[in-house]
Structure formats: structure tokens, C-alpha cells
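Submitted below is the structure of interest, expressed as C-alpha cells.
Only one protein chain is missing from this complex, and each of the others stays in its spot.
Chain lettering (A and B) follows the sequence in which the chains are written, and residue indices restart at 1 in each chain.
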Amino acid sequence: MIKIDHATFTYGENNEYSVGIRDIDLEIEDGQVIVLCGESGCGKTTLTRMINGLIPHYYEGKLTGEIWINGINVSQQPLYDTAKIVGSVFQNPRSQFFNVDTTSEITFGCENLGMPKEEIKDRLQATIQELHLKKLIGRNIFQLSGGEKQKIACAGVSIMKPDIFVLDEPSSNLDAASIMDLRRIIAHWKEQGKTIIISEHRLYYLRGLADRFIYMKEGQIIQDYSATEFENLTEEKREEMGLRAYVLENLLMPEMLISERTTMELHDFNFAYKNGPQILYIRECEIPANRIVAITGNNGAGKSTFSRCFCGLEKQCGTIIWNGKTYRPKERLKACYMVMQEVNHQLFTETIQDEVMISMKEENEKEADKFLDMLDLIKVKDRHPMSLSGGQKQRAAIASAIASGRSVLFLDEPTSGLDHKHMLEVAEVLREVWDTGISVYVITHDLELIIECCTDVIHFENGTIADQYQMDAEGMEKIRKYFIQEKCCGKWSKSD
Amino acid sequence: MDEILSATVDSRNGIVLDPRTKLFMLITITTLMFSTSNDGIMNIVKPILSLIPFALILSEHKFKTAGKYAVLYAVCFVLERLALNVWSGMISFLILAATSIMTRFAPGIMTGAYLISSTSVSEFISAMERMHVTEKIIIPLSVIFRFFPTIKEEYQAIRDAMKMRNIRFGGKNPFLMIEYRLIPLMVSVIKIGDELSAAALTRGLGAPVRRTNVCEIGFHVQDFSAIVVCFACFILFFLHQYIVF
């Protein structure tokens, strides 16, 4: 059993930084699946860090109150002792592995704790079986997809057989199919009677699994719902609370964004990375232009390769004919702009204003301020890009794209890990960008974003465009089917 | 280079060597190749040593890389001989400068790349522990191992971003070029590092117990033969002044 007794935590030495959580009282029974939800910055991640001991042993700050797990005060014992009873999975699949190969990564925890060799080997076999990992064994982690990495991370804690699992936004970087895999893993742990605590924005995949929903705001617990109570919340109420959709079937048709449907032609988009197999096979195809187009499909279907080729980052791939003009990769590099998922990589200067100005053909402060104003960045124009929130950084990148006069904007998963409010903000920005006459393409696994702002959908499968449709009533059905299928809500298939 | 650094256990075919053997080979090559002596028997020892990485890469079925390396080394070696014995003047000086660097460093770098690509972090830790190296060296070294590919990945992403933003800016100012590349790289590497620390600590890294090592390492026939070759090279190196032929 977990018992948190009047716990308060502030990060850093001076309180001005951020109040993590305030005066939390919580009891969690063994075998429960608990979901911590609430807007970004509500303290749910902080709460998970208290349970796995990272607070106060890794993140420094001021902690008062006590956290008891099975009668042990975890804030008093070193992390390696807590590691035996609490296993943690984190948000970013790229940064949580210590090894380069999958097998050693799975056994890493057991090895650290000095378990007998034979036992680790037995556990490894069992874990591979239980989590269906056969295909991933002995591979280089750097070459796995996000979903596969996350599976390995789950296996790495599962093998340690902790009583408690703590997951911090584990679905943020996953596609629809990987999210269902994650659900399967959580269900497996639940069957074994483990206690599971998940801090999460995406809620739909936890339907039918979670026993309790704890709604947090500004570092405090506001409401403690049972699964039934949570299910019975109206969509309006849920939205008002700033939460993501819980029952995908309830999502409503978007208002059609009407615009003239124009297209561009793609020719010979065939591509393989050096020494790799062919990833992209598109000989000839027309795709919508002057729209907001969602690009979906599972990881490995070729979406990101397509976007790299489209934006001209790969020098030898295909031509595009649009409005009677032919664009080769070199020209596309000048006409397109990609906002990367890891937006930190593309901001270089000292202030947001500089960031926009260096993108302009002629530096012009007034013009720059106009774009900043449009993207709601005018108040922070003198701040350093790295000091901004993820959403602001994203908008800064978009502002510099508009300033550089590009006609196509590509975005790679702009809403991964965002709460409802911030997702709506992104949708709003995309619509505004579109209004200025820029064609927008969004690689996304976010059904709510698609419904909120996309006019068209392109669906990728096995390196080619398998389907494309408008977001009308028929399209809505199709896209919903792709996300929900029969996978969710207890009826998921038991495939490998 | 690239293919070697990016590959790991994925395509693990070829000779299986103990990490300690690989380390010893690397030390042998880097030490002897860099020694300036080029007399007598060393004229044979050096080319033989340069064949070691070739054989290793070949055994991994990376024919292309092995071929490139062999051609590069052979061309440099021949040019070096020509520059020494036939040509003279400025040309020979310039050629010598370039080729001598290649012939000295290439074998070591290739062997180092092979060591990294063919050894898993846990094998490496296990080998270091058997050599009774302190944890204070092992943990940082394994992090270094893990981060070479990460830095490469991050750097490529930043390069792409700059390409896309059409780096007119900073083009004239080399210092800005460095700054624009370096700052995002450091920011993201540090961020990854922080998250990595947290993840590793929640899985018991640093527990004051004797760490188990599941991976199998140990010396076999191929290790002994490699070690014998290395020792022989060292002995020939120490005696080369006395061997006349």
C-alpha cells in the first residue's frame, strides 16, 4: 500500500521556480490502477517522482511530509533500495536506456541489484514470452522505433518484478498501434495484481483498465473519481477540466473547413537510406494542397521519411509539380519548412525576436513583431528560446517559417505530450497559418487534433500512400476506425 | 566510418572476441603505429597490424567498409613509400604529411570503431570489472560509449534544421556557426543525460552490491591467437634495432 501524508515539494532552492505539489494526502490500495490527470504543470509528474524516490534523491528541492510504501518511508532510503519495489517508465523513449543493445537493457536493473545470474536468465526468458518481445531481442536500440523502445523500457522494469509500477506520460511519443501494445502490457501487470500509477494526458487507452482517476490542479488533488464516476462525466465537463478525450466514440464531427480543393503531383518518391532497404514507394500520386493535411499511419510506415523527402532534406528523391511549377528537392528545401518534434534542435539565437529576424530576407523588426504578435509571442520576444515552454518554442519555429516566406509547413507530432488546452492552441495556430495561404501538413497520432483542425487525411502504410480522404462524414468514420478499431476497451487482439 | 559507428549487435556475425582482447589489440595498434620508428622489421610489422582491423571488419561481413579501408590504406602506404624513396621536394613533403597521418591513425580508428560497434555496454562493463577497474571509471566510460551514437544523432538533426533554415546567418561569422551548432547540441545532450540518469537510478545503478553480469565473456582460442600476435608485434618492436636483414 502507498500512503502519502501531507506531502509538499518545491523544486530548486528558492520557491519562485515552481511549486511542485502542495499538501497531498493520498492512499493507494494494492492492485489498483491509478491515473493521475490534469493540465500540464498540475504536479502529476512530481507526484510520480515522489513515489519512485527521484524526489528528493535526484531532483533537488524542499520536501515536507512523508511517503510510505509498504511501511517503508521511501524518501529516507536510497534509490537503489526503492528500485526493488518501484519500477518506473518515463516519457521519452530515446533517453531512458543505458545500454545500446536491447537484451542488456532489459537485464540492466537485475544486474545492478546483483541478482543471481541464472535467475536473471530465467526472468529474461519469461519477460520475453509475456511481453512478446522475441523480435526485439539482440537489436540495436538506436534503430528501434519509439514504440519499440518504450516496450523495451517496460520490459526492463517488468523483469525486476516490482510491486508498484510508475509510468510518467508513457504514451506521449507513441503511435496508435504502440499505444495499444502499451495497454496490453499494463493489463498484463494488472492481472498479476501489481499496483500501477500512470500520469497521463491521453486517457482513452486506459478506459476499462483504470480503477481510479485523480484529477490535479496547481499542485493539489481536486477530485478523486472512481472509473464509473469518470466515465459518467460529460464531454463538456471533461473539456472544462482541460482533459483529453476519454471515450473516442463521443468525439463530434468537426465543422467542415471549406476551401477549394487543389492538389499537387508527386513523382518518383522512392527512397532508401544508405545501406538500408527501400522505405518509400510512391511512383505517382496527387495529394491535396492549400489545406491542413493530417499524415497518419503506424511507426515505420514511412511518414517521417516522406516528410524529409518532401522538404528536400534528402537530396535525391522525387519531384513535385504544383501550380504548373516543378519543384526538385533543392527548390523544395527553400519552399518548405519542417517543425521538428524535438524543437530544441532548430532554435539557435539569443532571443525569440532574433530567431524570426534571421529567417527574413531583409531583417525588419516591425514585420517580425507582426508575426510574433500573430503567434502570441510578442510578450516573450526578448526571452531566450530555451527558456520558453514547449508550445512557445514550437510557435517560435512556426513564426520563423512564416517570416521566411515558405509556402509549405510540415509539422512532426506537434501535440505529443500536450494537454487539451495546448492541443487546442496548436490547432488554432495551424488554422491561422493556413489562413495566410500556407499549405500545412501534420504528421500526427492525435485524433483530437485531426478532428479539431485537419481538412484532409493521408494514410501511410508500408512506405506508400494507402488511402487519402477529406474530413467529411465518411472520412470521420474512417479515421475513427483507424484509431479505435476493436482494439480498445477490452477487445484488443492478442497478436504478437 | 559512419556505417561502423552506427552498427552494433544487430548484425553480430564474425569473430567473437573478449572485450579485453579487443582493448589489447587497440592498445597494440595505437602504440606501435604511432611510434615513429620505421626501420627494418617494422616495415613488415606495421602493415600486418594494419590488416587486423581489415580482418575484423571483414569478419563482420561489412565488405564495403573493409574494402574502402583497405584501398585507402594501400594507396597511402604506396604514396608514402614513393614520397620517401622516389620523389623529393615540396610535393613529397606534402604527400608525406597527409599520408603519414592516414597510415598512422586509420588502423587505430578503425579498430576503435570496431571495438565500440561490436561490444555491448554490458560486455564492456563486465570486462572492466574483471580487470578490477573502479566503478568511478567504469560508469563514465559506459556513458561515453552510450553517448557517441547519441551525439551523432543529435548533431545530424541540428544539421538538418540548419539546412532547412537556409543558414545564411552566421555564414560569414565562423564563431556564430560554431555557436549555433554547439548550443542546441549541448542543450539536448544534457537533457538526454539528465533523463538517462533518472532512469538508470530508478533501476538500481550504483547499488553497493556486486553487480551481476549476464553476458558471457571469456578467452577462447581466437583470443589467445590475437594476443599472441599482439605480443609478437611488441617483441619485434622492442628488438627491431637488432634485427637486421
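The rule is short, and it goes like this: a contact is a pair of C-beta atoms (placed from the backbone, for glycine too) under 8 Å apart; a residue touches a chain by one contact, two chains touch by 3 or more.
By definition in this document, contacts and distances are computed from a predicted model.
J.: Which listed name, "Putative chitobiose transport system permease protein", "NADP-reducing hydrogenase subunit HndC", "ATP-binding cassette domain-containing protein" or "Trep_Strep domain-containing protein", is the one UniProt assigns to the chain that has been left out?
T.: "Trep_Strep domain-containing protein"
J.: Pick from A:62, A:84 or A:384: which residue touches the chain that isn't shown?
T.: A:384
J.: For the full complex, which residue in B:48, B:101, B:131 or B:209 touches the chain that was left out?
T.: Only one of B:48, B:101, B:131 or B:209 touches the chain omitted from view, namely B:101.
J.: Looking at B:41, B:56, B:79 or B:183, which residue reaches the missing chain?
T.: Final answer for the missing-chain contact: B:183.
J.: List every residue of subunit A that touches the chain not included in the displayed model.
T.: Subunit A touches the chain not shown through residues 58, 350, 383-387.
J.: Using the document's contact rule, name the residues of subunit B that touch the chain not shown here.
T.: Touching the missing chain: residues 26-27, 29-31, 33-39, 83-84, 88-89, 92-93, 96-98, 100-101, 104-105, 108-109, 112, 135-137, 139-144, 147-148, 151, 178-179, 182-183, 186-187, 189-190, 193, 196-197, 200-201, 205-206.
We adopt the following convention: only the chains that are shown with their structure count from here on.
J.: Express in whole angstrom the distance between the two chain centres, defined as the mean CA positions of subunit A and subunit B.
T.: 36
J.: For the complex, which residues does subunit A have touching subunit B?
T.: On the subunit A side, the touching residues are 52-54, 57-58, 79-84, 86-88, 90, 92, 94-101, 103-104, 107-117, 120-121, 124, 138-140, 142-143, 153, 156-157, 160, 274-275, 308, 311, 313, 333-334, 336-338, 340, 342, 344-349, 358-359, 386, 400, 404.
J.: Within the complex, which stretch of subunit B touches subunit A?
T.: Of all residues in subunit B, those touching subunit A are 2-3, 6-10, 12, 64, 120-123, 142, 145-146, 149, 153-154, 157-158, 160-166, 168-169, 179-180, 183-184, 187-188, 191-193, 195-215.
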